[in-house]
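Structure below; questions to follow.
Every protein chain except one is present and positioned as in the full complex.
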Amino acid sequence: MERKKNILDLLKKLKRLPQIVTPKDVSLILGYTGISPDSLIVDAGSGSGFLCIFLAYYCRKGKVVTYEKRSDFAKLVRKNVKLSGLRNIVVKEKDIFEGIKEKKVDLITLDMKGAEKVVENAFRALKPGGWLAVYSPYIEQVISVRGEMDRLDFTQIKTVENIVREWRVGRHTLPEVSGVIHTGWLTFARKTF
Amino acid sequence: MERKKNILDLLKKLKRLPQIVTPKDVSLILGYTGISPDSLIVDAGSGSGFLCIFLAYYCRKGKVVTYEKRSDFAKLVRKNVKLSGLRNIVVKEKDIFEGIKEKKVDLITLDMKGAEKVVENAFRALKPGGWLAVYSPYIEQVISVRGEMDRLDFTQIKTVENIVREWRVGRHTLPEVSGVIHTGWLTFARKTF
Amino acid sequence: MERKKNILDLLKKLKRLPQIVTPKDVSLILGYTGISPDSLIVDAGSGSGFLCIFLAYYCRKGKVVTYEKRSDFAKLVRKNVKLSGLRNIVVKEKDIFEGIKEKKVDLITLDMKGAEKVVENAFRALKPGGWLAVYSPYIEQVISVRGEMDRLDFTQIKTVENIVREWRVGRHTLPEVSGVIHTGWLTFARKTF
Partner (left out) sequence: MERKKNILDLLKKLKRLPQIVTPKDVSLILGYTGISPDSLIVDAGSGSGFLCIFLAYYCRKGKVVTYEKRSDFAKLVRKNVKLSGLRNIVVKEKDIFEGIKEKKVDLITLDMKGAEKVVENAFRALKPGGWLAVYSPYIEQVISVRGEMDRLDFTQIKTVENIVREWRVGRHTLPEVSGVIHTGWLTFARKTF
(Lines give C-alpha, C1' and ligand atoms only; values in the text may rest on other atoms or scores of the structure.)
Protein backbone atom coordinates (compact mmCIF):
# COMPACT_ATOMS: atom_id res chain seq x y z
CA MET A 1 0.00 0.00 0.00
CA GLU A 2 1.21 3.45 -0.96
CA ARG A 3 2.51 5.38 2.01
CA LYS A 4 -0.20 7.31 3.81
CA LYS A 5 -2.81 5.93 1.48
CA ASN A 6 -6.06 6.05 3.38
CA ILE A 7 -7.73 2.69 3.93
CA LEU A 8 -11.27 3.95 3.50
CA ASP A 9 -10.40 5.44 0.12
CA LEU A 10 -9.07 2.08 -0.80
CA LEU A 11 -12.00 0.16 0.57
CA LYS A 12 -14.38 2.12 -1.63
CA LYS A 13 -12.69 0.51 -4.59
CA LEU A 14 -13.09 -3.01 -3.28
CA LYS A 15 -15.42 -5.37 -5.02
CA ARG A 16 -18.13 -5.88 -2.48
CA LEU A 17 -20.65 -8.37 -1.42
CA PRO A 18 -23.91 -6.84 -0.30
CA GLN A 19 -23.38 -7.48 3.39
CA ILE A 20 -20.26 -6.14 5.05
CA VAL A 21 -19.37 -5.32 8.58
CA THR A 22 -19.56 -1.54 8.78
CA PRO A 23 -16.67 0.77 9.77
CA LYS A 24 -18.39 1.57 13.08
CA ASP A 25 -18.49 -2.11 14.04
CA VAL A 26 -15.05 -2.97 12.69
CA SER A 27 -13.40 -0.15 14.57
CA LEU A 28 -15.23 -1.01 17.78
CA ILE A 29 -13.34 -4.30 17.75
CA LEU A 30 -10.13 -2.30 18.16
CA GLY A 31 -11.77 -0.03 20.73
CA TYR A 32 -13.11 -2.86 22.87
CA THR A 33 -10.27 -5.38 22.62
CA GLY A 34 -7.31 -3.02 22.39
CA ILE A 35 -5.27 -5.72 20.65
CA SER A 36 -1.70 -4.90 19.84
CA PRO A 37 -0.65 -3.91 16.28
CA ASP A 38 1.62 -6.96 16.14
CA SER A 39 -1.21 -9.40 16.88
CA LEU A 40 -1.93 -12.74 15.30
CA ILE A 41 -5.57 -12.60 14.18
CA VAL A 42 -7.84 -15.31 12.82
CA ASP A 43 -10.94 -14.21 10.94
CA ALA A 44 -13.77 -16.30 9.58
CA GLY A 45 -16.63 -15.45 7.26
CA SER A 46 -14.50 -13.16 5.18
CA GLY A 47 -17.31 -11.81 3.00
CA SER A 48 -15.52 -9.42 0.71
CA GLY A 49 -12.62 -9.09 3.09
CA PHE A 50 -13.38 -5.69 4.59
CA LEU A 51 -12.95 -6.80 8.21
CA CYS A 52 -9.67 -8.65 7.67
CA ILE A 53 -8.24 -5.80 5.58
CA PHE A 54 -9.18 -3.23 8.21
CA LEU A 55 -7.58 -5.27 10.98
CA ALA A 56 -4.46 -6.02 8.91
CA TYR A 57 -4.14 -2.32 8.12
CA TYR A 58 -3.90 -1.31 11.78
CA CYS A 59 -2.00 -4.44 12.81
CA ARG A 60 0.69 -4.06 10.20
CA LYS A 61 3.32 -5.89 12.22
CA GLY A 62 0.88 -8.67 12.94
CA LYS A 63 -0.80 -11.17 10.67
CA VAL A 64 -4.42 -11.91 9.78
CA VAL A 65 -5.40 -15.40 8.67
CA THR A 66 -8.86 -15.44 7.13
CA TYR A 67 -10.89 -18.62 6.60
CA GLU A 68 -13.36 -18.69 3.74
CA LYS A 69 -14.78 -22.01 2.58
CA ARG A 70 -16.52 -20.83 -0.59
CA SER A 71 -13.99 -20.63 -3.39
CA ASP A 72 -15.79 -17.77 -5.16
CA PHE A 73 -15.68 -15.65 -2.01
CA ALA A 74 -12.08 -16.65 -1.33
CA LYS A 75 -11.22 -15.48 -4.82
CA LEU A 76 -12.93 -12.15 -4.17
CA VAL A 77 -11.07 -11.70 -0.91
CA ARG A 78 -7.75 -12.46 -2.59
CA LYS A 79 -8.53 -9.87 -5.25
CA ASN A 80 -9.40 -7.28 -2.62
CA VAL A 81 -6.35 -8.09 -0.49
CA LYS A 82 -4.21 -7.62 -3.58
CA LEU A 83 -5.86 -4.24 -4.23
CA SER A 84 -5.11 -3.25 -0.63
CA GLY A 85 -1.40 -3.87 -1.11
CA LEU A 86 -1.25 -5.38 2.37
CA ARG A 87 1.13 -8.30 2.74
CA ASN A 88 0.10 -9.51 6.18
CA ILE A 89 -3.08 -11.35 5.20
CA VAL A 90 -3.29 -15.06 4.49
CA VAL A 91 -6.47 -16.28 2.78
CA LYS A 92 -7.26 -19.91 3.59
CA GLU A 93 -9.89 -21.58 1.45
CA LYS A 94 -11.05 -23.75 4.32
CA ASP A 95 -14.08 -24.37 6.45
CA ILE A 96 -13.36 -23.11 9.97
CA PHE A 97 -15.83 -25.71 11.33
CA GLU A 98 -13.08 -28.26 10.62
CA GLY A 99 -10.71 -26.63 13.08
CA ILE A 100 -8.32 -23.73 13.64
CA LYS A 101 -4.69 -24.57 12.99
CA GLU A 102 -3.22 -21.37 14.39
CA LYS A 103 -2.06 -21.34 18.01
CA LYS A 104 -1.70 -18.56 20.61
CA VAL A 105 -3.97 -16.30 18.66
CA ASP A 106 -4.53 -12.74 19.96
CA LEU A 107 -7.92 -12.15 18.35
CA ILE A 108 -10.47 -14.30 16.55
CA THR A 109 -13.31 -12.57 14.71
CA LEU A 110 -16.34 -14.46 13.46
CA ASP A 111 -18.89 -13.01 11.07
CA MET A 112 -20.74 -16.10 9.89
CA LYS A 113 -23.75 -18.31 10.41
CA GLY A 114 -23.16 -21.01 12.97
CA ALA A 115 -20.52 -18.97 14.80
CA GLU A 116 -21.61 -20.69 18.02
CA LYS A 117 -20.12 -23.94 16.70
CA VAL A 118 -16.71 -22.29 16.40
CA VAL A 119 -16.56 -20.82 19.90
CA GLU A 120 -14.98 -23.86 21.55
CA ASN A 121 -12.29 -24.24 18.88
CA ALA A 122 -11.69 -20.52 19.07
CA PHE A 123 -11.22 -20.77 22.81
CA ARG A 124 -8.54 -23.41 22.33
CA ALA A 125 -6.72 -21.46 19.62
CA LEU A 126 -6.59 -18.26 21.67
CA LYS A 127 -3.65 -17.42 23.89
CA PRO A 128 -4.49 -16.56 27.50
CA GLY A 129 -5.78 -12.98 27.46
CA GLY A 130 -6.74 -13.27 23.80
CA TRP A 131 -10.09 -12.07 22.50
CA LEU A 132 -12.98 -13.53 20.60
CA ALA A 133 -15.28 -11.06 18.81
CA VAL A 134 -18.45 -12.28 17.14
CA TYR A 135 -20.67 -10.22 14.86
CA SER A 136 -24.32 -11.34 14.79
CA PRO A 137 -27.15 -9.71 12.83
CA TYR A 138 -29.87 -11.67 14.73
CA ILE A 139 -30.51 -11.92 18.45
CA GLU A 140 -30.92 -15.71 18.18
CA GLN A 141 -27.29 -15.90 17.08
CA VAL A 142 -26.20 -13.74 19.99
CA ILE A 143 -27.99 -16.03 22.42
CA SER A 144 -26.38 -19.18 20.94
CA VAL A 145 -22.92 -17.65 20.98
CA ARG A 146 -23.28 -16.44 24.56
CA GLY A 147 -24.46 -19.90 25.58
CA GLU A 148 -21.20 -21.37 24.32
CA MET A 149 -19.05 -18.62 25.81
CA ASP A 150 -20.67 -18.95 29.20
CA ARG A 151 -19.70 -22.60 29.57
CA LEU A 152 -16.03 -21.99 28.68
CA ASP A 153 -13.36 -20.22 30.64
CA PHE A 154 -14.00 -16.78 29.18
CA THR A 155 -14.09 -13.52 31.10
CA GLN A 156 -15.10 -9.92 30.26
CA ILE A 157 -18.01 -11.25 28.18
CA LYS A 158 -19.97 -8.36 26.76
CA THR A 159 -22.60 -7.93 24.06
CA VAL A 160 -23.21 -4.52 22.55
CA GLU A 161 -25.25 -2.86 19.90
CA ASN A 162 -23.54 0.07 18.26
CA ILE A 163 -25.88 2.68 16.85
CA VAL A 164 -24.46 5.58 14.87
CA ARG A 165 -26.93 8.36 14.15
CA GLU A 166 -25.90 10.90 11.57
CA TRP A 167 -26.97 14.51 12.17
CA ARG A 168 -27.84 17.34 9.85
CA VAL A 169 -26.27 20.52 11.14
CA GLY A 170 -26.81 23.95 9.70
CA ARG A 171 -29.71 26.33 9.72
CA HIS A 172 -31.72 23.45 11.16
CA THR A 173 -30.05 20.89 13.38
CA LEU A 174 -31.58 17.46 13.83
CA PRO A 175 -30.78 13.76 13.46
CA GLU A 176 -31.13 12.41 9.94
CA VAL A 177 -34.84 11.69 9.56
CA SER A 178 -34.35 8.18 8.23
CA GLY A 179 -31.50 5.77 7.72
CA VAL A 180 -29.86 2.60 8.96
CA ILE A 181 -31.09 1.64 12.41
CA HIS A 182 -29.53 -1.76 12.86
CA THR A 183 -26.48 -3.61 11.59
CA GLY A 184 -25.75 -6.27 14.22
CA TRP A 185 -24.58 -7.08 17.70
CA LEU A 186 -20.95 -7.52 18.68
CA THR A 187 -20.13 -9.99 21.41
CA PHE A 188 -16.72 -9.89 23.04
CA ALA A 189 -15.11 -12.50 25.29
CA ARG A 190 -11.61 -12.86 26.61
CA LYS A 191 -9.83 -16.09 27.43
CA THR A 192 -8.77 -16.03 31.07
CA PHE A 193 -5.08 -15.69 31.83
CA MET B 1 5.50 -1.15 25.54
CA GLU B 2 5.87 -4.84 26.18
CA ARG B 3 5.20 -6.92 23.10
CA LYS B 4 1.51 -7.81 22.74
CA LYS B 5 0.63 -5.87 25.83
CA ASN B 6 -3.00 -4.91 25.43
CA ILE B 7 -3.66 -1.17 25.41
CA LEU B 8 -6.92 -1.35 27.32
CA ASP B 9 -5.23 -3.25 30.14
CA LEU B 10 -2.71 -0.50 30.24
CA LEU B 11 -5.23 2.28 30.05
CA LYS B 12 -6.97 0.97 33.14
CA LYS B 13 -3.83 1.82 35.06
CA LEU B 14 -3.66 5.37 33.80
CA LYS B 15 -4.29 8.19 36.18
CA ARG B 16 -7.50 9.65 34.94
CA LEU B 17 -9.37 12.84 34.84
CA PRO B 18 -13.10 12.43 35.22
CA GLN B 19 -13.96 13.14 31.59
CA ILE B 20 -12.35 11.05 28.92
CA VAL B 21 -13.25 10.23 25.37
CA THR B 22 -14.62 6.70 25.52
CA PRO B 23 -13.21 3.72 23.58
CA LYS B 24 -16.28 3.68 21.30
CA ASP B 25 -15.65 7.28 20.24
CA VAL B 26 -11.87 6.97 20.03
CA SER B 27 -12.05 3.92 17.82
CA LEU B 28 -14.69 5.49 15.59
CA ILE B 29 -12.05 8.06 14.63
CA LEU B 30 -10.04 5.24 13.08
CA GLY B 31 -13.17 3.71 11.56
CA TYR B 32 -14.35 6.95 9.96
CA THR B 33 -11.05 8.50 8.88
CA GLY B 34 -9.10 5.35 8.05
CA ILE B 35 -5.83 7.19 8.63
CA SER B 36 -2.64 5.30 7.96
CA PRO B 37 -0.60 3.82 10.85
CA ASP B 38 2.33 6.04 9.86
CA SER B 39 0.30 9.25 10.18
CA LEU B 40 1.30 12.54 11.70
CA ILE B 41 -1.41 13.41 14.20
CA VAL B 42 -2.03 16.58 16.21
CA ASP B 43 -4.28 16.32 19.24
CA ALA B 44 -5.55 19.09 21.50
CA GLY B 45 -7.34 18.97 24.81
CA SER B 46 -5.31 16.02 26.00
CA GLY B 47 -7.26 15.42 29.18
CA SER B 48 -5.50 12.49 30.73
CA GLY B 49 -4.05 11.45 27.39
CA PHE B 50 -6.34 8.55 26.56
CA LEU B 51 -7.11 9.70 23.02
CA CYS B 52 -3.51 10.45 22.07
CA ILE B 53 -2.26 7.19 23.57
CA PHE B 54 -4.90 5.18 21.72
CA LEU B 55 -4.03 6.83 18.41
CA ALA B 56 -0.27 6.48 18.98
CA TYR B 57 -0.79 2.82 19.81
CA TYR B 58 -2.37 2.01 16.44
CA CYS B 59 -0.21 4.50 14.52
CA ARG B 60 3.07 3.16 15.85
CA LYS B 61 5.07 4.24 12.82
CA GLY B 62 3.50 7.67 12.97
CA LYS B 63 3.69 10.42 15.59
CA VAL B 64 1.16 12.13 17.81
CA VAL B 65 1.78 15.69 18.99
CA THR B 66 -0.57 16.64 21.79
CA TYR B 67 -1.17 20.23 22.90
CA GLU B 68 -2.13 20.86 26.51
CA LYS B 69 -1.90 24.35 27.92
CA ARG B 70 -2.46 23.54 31.60
CA SER B 71 0.79 22.42 33.15
CA ASP B 72 -0.88 20.12 35.68
CA PHE B 73 -2.70 18.28 32.88
CA ALA B 74 0.44 18.21 30.72
CA LYS B 75 2.25 16.60 33.65
CA LEU B 76 -0.48 13.98 33.96
CA VAL B 77 -0.34 13.22 30.24
CA ARG B 78 3.47 12.84 30.40
CA LYS B 79 3.09 10.42 33.29
CA ASN B 80 0.50 8.38 31.41
CA VAL B 81 2.52 8.39 28.19
CA LYS B 82 5.48 7.10 30.17
CA LEU B 83 3.31 4.34 31.64
CA SER B 84 2.21 3.41 28.12
CA GLY B 85 5.79 2.87 27.00
CA LEU B 86 4.96 4.49 23.68
CA ARG B 87 7.75 6.60 22.17
CA ASN B 88 5.81 8.28 19.39
CA ILE B 89 4.00 10.91 21.47
CA VAL B 90 5.21 14.46 21.96
CA VAL B 91 3.52 16.45 24.73
CA LYS B 92 3.57 20.21 24.08
CA GLU B 93 2.66 22.43 27.00
CA LYS B 94 1.13 25.02 24.71
CA ASP B 95 -2.17 26.66 23.96
CA ILE B 96 -3.33 25.48 20.54
CA PHE B 97 -5.23 28.77 20.13
CA GLU B 98 -1.82 30.32 19.51
CA GLY B 99 -1.25 28.22 16.41
CA ILE B 100 -0.28 24.80 15.11
CA LYS B 101 3.39 24.50 14.17
CA GLU B 102 3.13 21.08 12.50
CA LYS B 103 2.66 20.95 8.74
CA LYS B 104 1.10 18.37 6.41
CA VAL B 105 -0.75 16.77 9.25
CA ASP B 106 -2.82 13.63 8.51
CA LEU B 107 -5.29 13.96 11.38
CA ILE B 108 -6.11 16.65 13.92
CA THR B 109 -8.32 15.73 16.86
CA LEU B 110 -9.91 18.36 19.10
CA ASP B 111 -11.57 17.57 22.42
CA MET B 112 -11.77 21.00 24.03
CA LYS B 113 -13.92 24.04 24.64
CA GLY B 114 -13.64 26.61 21.88
CA ALA B 115 -12.71 24.00 19.28
CA GLU B 116 -14.43 26.16 16.66
CA LYS B 117 -11.64 28.72 17.08
CA VAL B 118 -9.06 26.12 16.06
CA VAL B 119 -10.81 24.91 12.90
CA GLU B 120 -9.18 27.43 10.57
CA ASN B 121 -5.67 26.82 11.89
CA ALA B 122 -6.34 23.10 11.71
CA PHE B 123 -7.36 23.45 8.08
CA ARG B 124 -4.06 25.13 7.29
CA ALA B 125 -1.98 22.55 9.14
CA LEU B 126 -3.66 19.58 7.43
CA LYS B 127 -2.26 18.06 4.28
CA PRO B 128 -4.71 17.73 1.37
CA GLY B 129 -6.89 14.71 2.15
CA GLY B 130 -6.13 15.04 5.88
CA TRP B 131 -8.87 14.79 8.49
CA LEU B 132 -10.16 16.94 11.30
CA ALA B 133 -12.16 15.14 14.02
CA VAL B 134 -13.86 17.14 16.74
CA TYR B 135 -15.47 15.70 19.85
CA SER B 136 -18.28 17.85 21.32
CA PRO B 137 -20.41 17.04 24.35
CA TYR B 138 -22.95 19.82 23.59
CA ILE B 139 -24.93 20.50 20.42
CA GLU B 140 -24.05 24.20 20.59
CA GLN B 141 -20.40 23.23 20.12
CA VAL B 142 -21.29 21.04 17.17
CA ILE B 143 -23.14 23.92 15.52
CA SER B 144 -20.21 26.32 16.03
CA VAL B 145 -17.68 23.85 14.70
CA ARG B 146 -19.80 23.04 11.66
CA GLY B 147 -20.21 26.75 10.97
CA GLU B 148 -16.43 27.09 10.72
CA MET B 149 -15.99 23.93 8.68
CA ASP B 150 -18.67 24.96 6.20
CA ARG B 151 -16.89 28.17 5.24
CA LEU B 152 -13.54 26.44 4.61
CA ASP B 153 -12.55 24.06 1.87
CA PHE B 154 -13.54 20.88 3.67
CA THR B 155 -15.35 17.94 2.18
CA GLN B 156 -16.97 14.76 3.58
CA ILE B 157 -18.24 16.76 6.56
CA LYS B 158 -20.24 14.49 8.83
CA THR B 159 -21.55 14.71 12.39
CA VAL B 160 -22.48 11.54 14.22
CA GLU B 161 -23.67 10.40 17.58
CA ASN B 162 -22.36 7.00 18.57
CA ILE B 163 -24.58 5.12 20.99
CA VAL B 164 -23.40 1.79 22.39
CA ARG B 165 -26.09 -0.17 24.23
CA GLU B 166 -24.92 -3.06 26.30
CA TRP B 167 -27.16 -6.15 26.41
CA ARG B 168 -27.81 -8.72 29.07
CA VAL B 169 -27.90 -12.14 27.48
CA GLY B 170 -28.84 -15.35 29.22
CA ARG B 171 -32.05 -16.73 30.52
CA HIS B 172 -33.51 -13.31 29.83
CA THR B 173 -32.19 -11.22 26.96
CA LEU B 174 -32.70 -7.47 26.95
CA PRO B 175 -30.75 -4.20 26.73
CA GLU B 176 -29.25 -3.03 30.00
CA VAL B 177 -32.08 -1.29 31.79
CA SER B 178 -30.09 1.84 32.59
CA GLY B 179 -26.71 3.24 31.75
CA VAL B 180 -24.85 5.87 29.76
CA ILE B 181 -27.01 7.36 27.05
CA HIS B 182 -24.83 10.17 25.79
CA THR B 183 -21.12 10.95 25.60
CA GLY B 184 -20.77 13.43 22.75
CA TRP B 185 -20.94 14.07 19.03
CA LEU B 186 -18.08 13.46 16.66
CA THR B 187 -17.73 15.75 13.67
CA PHE B 188 -15.44 14.75 10.82
CA ALA B 189 -14.20 16.89 7.93
CA ARG B 190 -11.60 16.26 5.29
CA LYS B 191 -9.44 18.86 3.63
CA THR B 192 -10.02 18.75 -0.12
CA PHE B 193 -7.22 17.35 -2.27
CA MET C 1 -62.45 11.57 40.29
CA GLU C 2 -62.59 15.29 40.83
CA ARG C 3 -63.36 17.18 37.67
CA LYS C 4 -60.25 18.04 35.70
CA LYS C 5 -58.11 16.24 38.22
CA ASN C 6 -54.99 15.19 36.36
CA ILE C 7 -54.35 11.47 36.25
CA LEU C 8 -50.60 11.73 36.59
CA ASP C 9 -50.93 13.77 39.76
CA LEU C 10 -53.14 11.04 41.05
CA LEU C 11 -50.90 8.24 39.95
CA LYS C 12 -48.03 9.70 41.94
CA LYS C 13 -50.03 8.97 45.06
CA LEU C 14 -50.67 5.36 44.17
CA LYS C 15 -49.06 2.66 46.20
CA ARG C 16 -46.67 1.11 43.77
CA LEU C 17 -45.00 -2.11 43.08
CA PRO C 18 -41.46 -1.73 41.84
CA GLN C 19 -42.23 -2.64 38.24
CA ILE C 20 -44.85 -0.65 36.40
CA VAL C 21 -45.54 -0.03 32.77
CA THR C 22 -44.29 3.50 32.14
CA PRO C 23 -46.43 6.40 30.83
CA LYS C 24 -44.61 6.29 27.48
CA ASP C 25 -45.57 2.63 26.97
CA VAL C 26 -49.09 2.96 28.34
CA SER C 27 -49.91 5.90 26.11
CA LEU C 28 -48.44 4.17 23.06
CA ILE C 29 -51.20 1.59 23.45
CA LEU C 30 -53.73 4.34 22.75
CA GLY C 31 -51.54 5.75 19.97
CA TYR C 32 -51.10 2.42 18.19
CA THR C 33 -54.54 0.85 18.69
CA GLY C 34 -56.69 3.98 18.60
CA ILE C 35 -59.39 2.19 20.61
CA SER C 36 -62.57 4.07 21.24
CA PRO C 37 -63.23 5.74 24.64
CA ASP C 38 -66.26 3.49 25.11
CA SER C 39 -64.25 0.28 24.71
CA LEU C 40 -64.47 -2.91 26.69
CA ILE C 41 -60.94 -3.68 27.84
CA VAL C 42 -59.49 -6.74 29.56
CA ASP C 43 -56.18 -6.35 31.34
CA ALA C 44 -54.04 -9.00 32.98
CA GLY C 45 -51.02 -8.73 35.21
CA SER C 46 -52.38 -5.70 36.98
CA GLY C 47 -49.27 -4.96 39.00
CA SER C 48 -50.25 -1.92 41.02
CA GLY C 49 -53.00 -1.05 38.55
CA PHE C 50 -51.32 1.79 36.67
CA LEU C 51 -52.10 0.44 33.21
CA CYS C 52 -55.76 -0.32 33.91
CA ILE C 53 -56.30 3.03 35.63
CA PHE C 54 -54.72 4.91 32.73
CA LEU C 55 -56.88 3.09 30.20
CA ALA C 56 -60.04 3.52 32.28
CA TYR C 57 -59.28 7.22 32.62
CA TYR C 58 -59.30 7.82 28.86
CA CYS C 59 -62.03 5.26 28.18
CA ARG C 60 -64.45 6.69 30.69
CA LYS C 61 -67.52 5.47 28.85
CA GLY C 62 -65.99 2.03 28.51
CA LYS C 63 -65.02 -0.56 31.09
CA VAL C 64 -61.76 -2.18 32.14
CA VAL C 65 -61.78 -5.65 33.65
CA THR C 66 -58.45 -6.48 35.23
CA TYR C 67 -57.40 -10.03 36.17
CA GLU C 68 -54.99 -10.47 39.06
CA LYS C 69 -54.56 -13.89 40.61
CA ARG C 70 -52.50 -12.90 43.65
CA SER C 71 -54.81 -11.66 46.37
CA ASP C 72 -52.23 -9.24 47.82
CA PHE C 73 -51.81 -7.57 44.43
CA ALA C 74 -55.56 -7.57 43.82
CA LYS C 75 -55.97 -5.80 47.15
CA LEU C 76 -53.39 -3.20 46.13
CA VAL C 77 -55.13 -2.62 42.79
CA ARG C 78 -58.48 -2.20 44.52
CA LYS C 79 -56.94 0.37 46.85
CA ASN C 80 -55.44 2.28 43.95
CA VAL C 81 -58.62 2.12 41.90
CA LYS C 82 -60.48 3.54 44.88
CA LEU C 83 -57.93 6.36 45.15
CA SER C 84 -58.46 7.10 41.44
CA GLY C 85 -62.17 7.62 41.93
CA LEU C 86 -62.81 5.79 38.65
CA ARG C 87 -65.94 3.64 38.59
CA ASN C 88 -65.36 1.80 35.32
CA ILE C 89 -62.79 -0.72 36.57
CA VAL C 90 -63.64 -4.24 37.73
CA VAL C 91 -60.90 -6.10 39.62
CA LYS C 92 -61.19 -9.88 39.24
CA GLU C 93 -59.11 -11.96 41.62
CA LYS C 94 -58.66 -14.69 39.03
CA ASP C 95 -55.97 -16.41 37.04
CA ILE C 96 -56.38 -15.41 33.41
CA PHE C 97 -54.79 -18.75 32.41
CA GLU C 98 -58.12 -20.30 33.36
CA GLY C 99 -59.98 -18.36 30.70
CA ILE C 100 -61.45 -15.00 29.75
CA LYS C 101 -65.15 -14.70 30.42
CA GLU C 102 -65.66 -11.38 28.63
CA LYS C 103 -66.85 -11.47 25.02
CA LYS C 104 -66.46 -9.03 22.10
CA VAL C 105 -63.61 -7.29 23.81
CA ASP C 106 -62.07 -4.21 22.12
CA LEU C 107 -58.63 -4.41 23.69
CA ILE C 108 -56.77 -6.97 25.77
CA THR C 109 -53.53 -5.92 27.44
CA LEU C 110 -51.12 -8.44 28.94
CA ASP C 111 -48.22 -7.50 31.20
CA MET C 112 -47.32 -10.83 32.76
CA LYS C 113 -45.06 -13.86 32.57
CA GLY C 114 -46.45 -16.56 30.32
CA ALA C 115 -48.43 -14.09 28.23
CA GLU C 116 -47.95 -16.40 25.24
CA LYS C 117 -50.26 -18.92 26.94
CA VAL C 118 -53.06 -16.35 26.97
CA VAL C 119 -52.83 -15.31 23.31
CA GLU C 120 -55.26 -17.94 22.02
CA ASN C 121 -57.89 -17.23 24.65
CA ALA C 122 -57.41 -13.53 24.02
CA PHE C 123 -58.01 -14.10 20.33
CA ARG C 124 -61.32 -15.78 21.09
CA ALA C 125 -62.45 -13.08 23.50
CA LEU C 126 -61.71 -10.24 21.09
CA LYS C 127 -64.31 -8.88 18.74
CA PRO C 128 -63.34 -8.72 15.07
CA GLY C 129 -61.06 -5.68 14.69
CA GLY C 130 -60.17 -5.81 18.40
CA TRP C 131 -56.60 -5.44 19.59
CA LEU C 132 -54.20 -7.44 21.71
CA ALA C 133 -51.26 -5.52 23.22
CA VAL C 134 -48.54 -7.40 25.09
CA TYR C 135 -45.79 -5.79 27.13
CA SER C 136 -42.61 -7.89 27.39
CA PRO C 137 -39.41 -6.92 29.20
CA TYR C 138 -37.39 -9.79 27.59
CA ILE C 139 -36.93 -10.65 23.93
CA GLU C 140 -37.61 -14.33 24.66
CA GLN C 141 -41.12 -13.35 25.71
CA VAL C 142 -41.59 -11.33 22.54
CA ILE C 143 -40.56 -14.32 20.44
CA SER C 144 -42.97 -16.66 22.26
CA VAL C 145 -45.86 -14.24 21.98
CA ARG C 146 -45.24 -13.62 18.29
CA GLY C 147 -45.10 -17.36 17.69
CA GLU C 148 -48.62 -17.68 19.08
CA MET C 149 -49.93 -14.62 17.24
CA ASP C 150 -48.55 -15.82 13.93
CA ARG C 151 -50.53 -19.05 13.98
CA LEU C 152 -53.84 -17.33 14.73
CA ASP C 153 -55.93 -15.09 12.54
CA PHE C 154 -54.31 -11.83 13.59
CA THR C 155 -53.33 -8.99 11.29
CA GLN C 156 -51.32 -5.74 11.72
CA ILE C 157 -48.89 -7.60 13.99
CA LYS C 158 -46.15 -5.24 15.08
CA THR C 159 -43.46 -5.27 17.76
CA VAL C 160 -41.87 -2.01 18.86
CA GLU C 161 -39.38 -0.71 21.34
CA ASN C 162 -40.21 2.76 22.61
CA ILE C 163 -37.19 4.75 23.75
CA VAL C 164 -37.69 8.15 25.35
CA ARG C 165 -34.53 10.18 25.78
CA GLU C 166 -34.73 13.19 28.01
CA TRP C 167 -32.69 16.25 27.01
CA ARG C 168 -31.00 18.96 29.00
CA VAL C 169 -31.64 22.29 27.33
CA GLY C 170 -30.11 25.57 28.33
CA ARG C 171 -26.65 27.01 28.09
CA HIS C 172 -25.58 23.52 27.05
CA THR C 173 -27.96 21.29 25.13
CA LEU C 174 -27.47 17.53 25.10
CA PRO C 175 -29.28 14.28 25.89
CA GLU C 176 -29.27 13.31 29.55
CA VAL C 177 -25.91 11.62 30.07
CA SER C 178 -27.34 8.56 31.79
CA GLY C 179 -30.75 7.16 32.52
CA VAL C 180 -33.24 4.46 31.65
CA ILE C 181 -32.39 2.79 28.36
CA HIS C 182 -34.87 -0.05 28.28
CA THR C 183 -38.30 -0.79 29.70
CA GLY C 184 -39.80 -3.42 27.40
CA TRP C 185 -41.21 -4.27 24.00
CA LEU C 186 -44.82 -3.75 23.03
CA THR C 187 -46.37 -6.20 20.59
CA PHE C 188 -49.64 -5.33 18.92
CA ALA C 189 -51.95 -7.60 16.94
CA ARG C 190 -55.44 -7.12 15.62
CA LYS C 191 -58.07 -9.77 15.17
CA THR C 192 -59.14 -9.86 11.52
CA PHE C 193 -62.60 -8.57 10.71
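Each chain carries a letter (A, B and C) given by its place in the written order, and its residues are counted from 1.
The criterion applied here is as follows: a contact is a pair of C-beta atoms (placed from the backbone, for glycine too) under 8 Å apart; a residue touches a chain by one contact, two chains touch by 3 or more.
Please read all numbers here as calculations on a predicted model, not as lab measurements.
Interface note: of C:30, C:90 or C:152, the residue touching the hidden chain in the full complex is C:30.
Across the entire complex, the residue among C:63, C:92, C:146 or C:191 in touch with the chain not shown is C:146. Touch with the hidden chain on the side of chain C covers residues 1, 3-11, 23-24, 26-28, 30-39, 57-58, 60-61, 106, 129, 139, 142-143, 146, 150, 158-167, 169-170, 173, 175, 185, 187. Mapped onto chain A, the footprint of the missing chain covers residues 137-140, 165, 171-184.
Assume only the chains that are shown with their structure count from here on.
Counting every residue number used by either copy at the chain A-chain B contact, over half are found in both chains. With every chain reduced to the mean of its CA atoms, the largest distance from chain C is reached by B. Each chain gets a centre from the mean of its Cα atoms; for chain A and chain C, those two points are 42 Å apart.
Remark: chain A and chain B have CA centroids separated by 23 Å (rounded to whole angstrom). Among all residues of chain A, those that touch two or more other chains are 139.
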